[in-house]
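A single protein chain has been omitted; all remaining protein chains appear in their positions.
Just so it is clear, A, B and C label the chains in written order, and each chain counts residues from 1 on its own.
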């Protein structure tokens, strides 16, 4: 898999002054941040802080009211999801999004076929296409043994890994992961994020993820961005964020009941 | 749209006969002559229940007298539910699976045209009993199709004769939007205009068959302030139209000329709503005292404990005319039957009539009179019999109207 | 005194998947029991089976000595079991007051009697948005509303499915405080939880479920002391 060389200087994703309102409610107001190649950046904040809105603008599911989103210097604000994907953005969803009537391998094949622009051929058998490449991706996320199973019967953690393989199928420069570990057991969370971190550092993919589990955030994020009521509350290395009194007040709390030992 | 009564043959109508057919065949010997009879039994029950009874009465009489050609006659009834598509389907099934010798029936004009086309393609005799469209014997007439009842042209001509005598100059028209309605309106306008060049037609309404929005339709007619109205709707559309028209006073101070409304099947449904003084075609079942009719009426009354409707007459006459044709042809071979039918004189409840050779139209007539309310029931009064032969265009005209020759 | 809730040998399937395989544990009155285990272990299914939302294929569920398995959800609710689902499932088109009205049941002996006013004292936020449609509330407020709505049925046993999931840490702290308040009222609570910190703060006892089988039951302290169990079934 060819990947851009990691470079701290040129950010893969640069967001500037992003804003979105829904009928008078300012969901996101003037948020700016960057994500660099090979880095894991966590986006956190209370419910309703604007994380998902932000994510959906990055992924193209929502059109921003204002602001700039640059992917490797190219503006992607307002593009459709499929256009953004073609520019090299992979995405996983909070509620896993896979194709239940296809096997694990076919799910990845589907992404590969689409990447190769091969959707519009109605008379060839799809099963034979990109099979080897699909298997290679599945091997990377540790799902090769389950390649012939239906996605509908997979365990939740496995489903998340399939999604990761699908998101990697277009050799993305940026990976967007919305609550990648939600609903997973602690052990699975660590395994998945460790895997993601490894892929990120090996291939130089920039990773932006939202997360509620502070253990995951503080264990895996190179940098943390905190949103509150649509605004950027704080940004910095994990340790600095954990100590930030403002963040503790609106979000982290005293730390007595929810991790971050 | 009407409900899907496809293959409803079994239900209200001929299912029992169709099912029992094999055993009947055995009981009567293998030689029975089989007639495939297709009609809108469920869609137009008011007309077709009596029709079937009249048919079965005639069939019983023919068979009791030893049948035709030494063979009994047997009928396979099929319900087309008022849809040409189903009629064609049944026609195919009757010929190919039931092996009938000839086809008959048809109530709605579009159904009749569809069966006629099928009959021509398959070279089978089709005795169309009721479909009134002129196209059936004229513009789309074919070698294999004969029609019993007076056509829309003939009935329009009968009514125009009366309408032309009215003072009315401004006419409004209402007709169901399909073959029968269109053709009735076309002839009425043409013939009336010829008889009375001063008339004008100020409003025309074409509700879809069985779907009249009566209130709005009446209002639209009323708005045109006509002197007289020509109505072609029948059955449920007529009932709803009359009720709204009565309430809204549409018919007050206006002449109304109306096709078929004097037939007991439609008058009975109107009951106390029956408007008085409409000029209509119909059937005075209680008052008609010709010997043929009395004989028919008594037999019918005895068999069904009910008075005959016009449908009863049509069923009775169709069956009898087929029997007469078979007897004349001496065979069930359809080509010979066609030849026999041309110019065939046959007995009818209204006296004898003839299938004209020139256009395969029978000369059976209709009764023209006025509606009246008697004891809460609608009746036909001041009627006269209009002989069908007198209300047809000249042979030269017919030849131009019938390309099939 | 018999247990308030006694489950024994409970079996349940989702389609052909055998989710619960002989689950059994008891719960005392006034007790807060944390049902712990990883995602897909069977926590939610256990709760749904108690509530009658998933038909048990075998085993018994006794509530206050009475067999309730196989009954319909509404009948079980009327016996005094309140259920707060993981996905909240508030009626988003209905206002706060209407949401509460749906949950309203007559007062029940041996259970605290809740009125909207009392609930607004417990959840002051809700009192400030009585006429707001549920759909226009934040996740934390919705979570409060769903608990308040269930309390309107004056339950004797509250089933809380993953009350801390997906909430910001500060809200989670508030949630813990609420549970402790309810416990003071004498409410018995069965909660499912993955978060050991949270459970440790609110629960008296814990039951650990793994692949549809109960692997451990004991006090919270016993669990904290049992390193082996924690690492095997829960820990990082």
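By definition in this document, a residue touches a chain if its C-beta (ideal position, glycine included) is under 8 Å from a C-beta of that chain, and two chains touch if they have at least 3 such contacts.
Note that contacts and distances are computed from a predicted model.
Peer 1: Could you tell me which of "Heme exporter protein C", "PH regulation protein F", "Hydrogenase isoenzymes formation protein HypC" or "ABC transporter permease" is the UniProt name of the chain missing from the displayed complex?
Peer 2: Answer from the UniProt record of the missing subunit chain: "ABC transporter permease".
Peer 1: Among the chains present, which touch the one that was left out?
Peer 2: The chain that is not shown is in contact with A, B, C.
Peer 1: Would you mind spotting which of A:75, A:121 or A:254 touches the chain that isn't drawn?
Peer 2: A:121
Peer 1: Pick out the residues on subunit A that sit against the missing chain.
Peer 2: 59, 61, 80-82, 85-86, 91, 93, 97-103, 106, 109-111, 113-115, 118-127, 129, 150, 152, 166, 169-170
Peer 1: Considering the whole complex, not just the chains shown, which residues of subunit B touch the missing one?
Peer 2: That gives, for subunit B, the contact residues 1-12, 15-16, 19, 41-43, 45-46, 49, 83-86, 88-89, 92-93, 96-97, 109-110, 113-114, 117-118, 121, 140, 177-179, 182, 204-211, 213-217, 219-220, 222-223, 235-236, 239-240, 243-244, 247-249, 269-271, 273.
Peer 1: Counting contacts across the full complex, list the positions on subunit C that touch the omitted chain.
Peer 2: On the subunit C side, contact with the omitted chain comes from 51, 53, 72-75, 77-78, 83, 85, 89, 91-94, 98-99, 101-103, 105, 135, 149-150, 153.
To be clear about the criterion, only the chains that are shown with their structure count from here on.
Peer 1: So how do the chains connect up here, line, ring, star, complete, or something else (other)?
Peer 2: other
Peer 1: So which chain is the furthest away from subunit A, centre to centre on CA atoms?
Peer 2: The chain farthest from subunit A, judged by C-alpha centres, is B.
Peer 1: Report the inter-chain centroid distance for subunit A and subunit C in whole angstrom, where each centroid is the mean of the CA atoms.
Peer 2: Here the centre of subunit C sits 32 Å away from the centre of subunit A.
Peer 1: Report the residues of subunit C in contact with subunit A in the complex, numbered from low to high.
Peer 2: Residue list for subunit C touching subunit A: 17, 37-41, 138-140, 164-173, 176, 194-195, 197-198, 201, 234-236.
Peer 1: Which residues of subunit A touch subunit C in the complex?
Peer 2: Listed in rising order, the residues are 45-48, 153, 155-157, 179, 182-190, 212, 214-215, 249-260.
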